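After the structure tokens below, expect a handful of questions from me.
Coming up: subunit A.
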Amino acid sequence: MISLEHISQSIHEALSASLNPTLVLLIEMAIAGILVISLFAVLGLVLVFMERKVSAYMQIRLGPNRVGYKGFAQTAADTLKLLIKEGLTPDGADKFLFNLAPLLVIVVAMLIMAPIAFTKGFQLWDINIGVLYVSAVSSVGVIGILMAGWASNNKYSLLGAMRSGAQIVSYELSAGLSVLTIVILVGSLSINDIIASQQNGWWIFKGHIPVLISFVIFVIAVTAETNRAPFDLAEAESELTAGFHTEYSGMRFALFFLAEYVNIFIVCAIGATLFFGGWMPFHIGSWEEFNHVMDFIPGIVWFFGKIFSLIFLIMWFRWTFPRLRVDQLLNLEWKYLLPIAMFNLLLTTVMAITGFYIK
Partner candidate 1 sequence: MFIVDYIKTVYSTCKSLLSGMRLTGYYFFHHKEIITEQYPDVKAVMAERFRGEVVMTHDEKNEHRCTGCTACELACPNATIKIVTKQELQPDGKKKKALETFVYHLELCTMCNLCIVACPTDAIKMAQTFEHSVYDRSQLTKKLNAPGSKLMEGVE
Partner candidate 2 sequence: MTKEELKAKLTEFNPTAVFDEAGEWLNVSIEASEWLPLAQQLRNSAELDFDFLFSVTGVDWKTHLTVVYHLRSIKHGHIIVVKAKCDRAKPEIETVCNIWKTAELNEREAYDLFGIIFLNHPDLRRLFLTDDWEGWPLRKDYVDEINIIKL
């Protein structure tokens, strides 16, 4: 059976046979870079189209349906429009930071891609502190948003950036704590170990109440971290017109837009890895035959299926709920989510120490 693991391995072997190791590494890095960037481009197109269709159907509309077959080329056409649009820099803006901010945001989004395991043996960087790396790098993105808000010389942008700063710093905590639940149960920070631990069933279906609680907290926290409605206070179009990216246009705006969707993809990928077994097919304990049938579906399909289900859930939130107010947002985090997450962590730790749980 051909799998991505075999392809990557055969490329590696073919290159190693004729070239010296340094050159092989460089070529492989270049290939990986191109793959990541093209994945980004495709993801941007697909997710924006998905969002527009999801919102359209929920709003009893048809959504884009004119450009290309059933409107599939709509987002490509929009990207083209954004590419050829003039990128204005407002007078009085800090030009350097203004131009740097979208790049920073997109680079951070790319960095988090590194430790994610797409299928068995198909991973850019098998780092043993994968989860820690992800939560560390993802919090750098807020600097880009703060930079954009500050450099725009616009009060709406500044307010949006400040809100975003407060929001991401707060929600980072409960997102981190909910991730720790799984880390404690698995006993490892490595993404591969976490996936391997779900060989006999995904964490969410193993029947642990702390895992369920931490999943709910995780979903809420990452929705907030990615600035999605109902927590889209940084943009809050009815209050701050467009928040931190009010002054951005053309491709620089497109980068922010792309980064938002890539961030959603990544947090959903993390969520799928932690709670839904990553690329691991749906296994039930010792039902060997059932598990065997499930294995016929390739891991990459499982992984993307799980990610897109989670993305759909987050989009569903966005098109149903009103936005929270800024003080309610922080209240929710500091008064409800954080204490619950901490208590949950305590519970998990007790479980882990006593060994009273299904591995």
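A word on the picks: all candidates are chains of the complex that A comes from, given by their letters.
Everything below uses one rule, namely that a residue touches a chain if its C-beta (ideal position, glycine included) is under 8 Å from a C-beta of that chain, and two chains touch if they have at least 3 such contacts; residues count from 1.
All figures in this text were calculated on a predicted structure; none of them were measured in a lab.
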item	value
Complex partner of subunit A (touching, any copy) among 1 or 2	1
Residue ranges of subunit A touching candidate 1 (in the complex, touch as defined)	54, 57-62, 316-317, 319-321
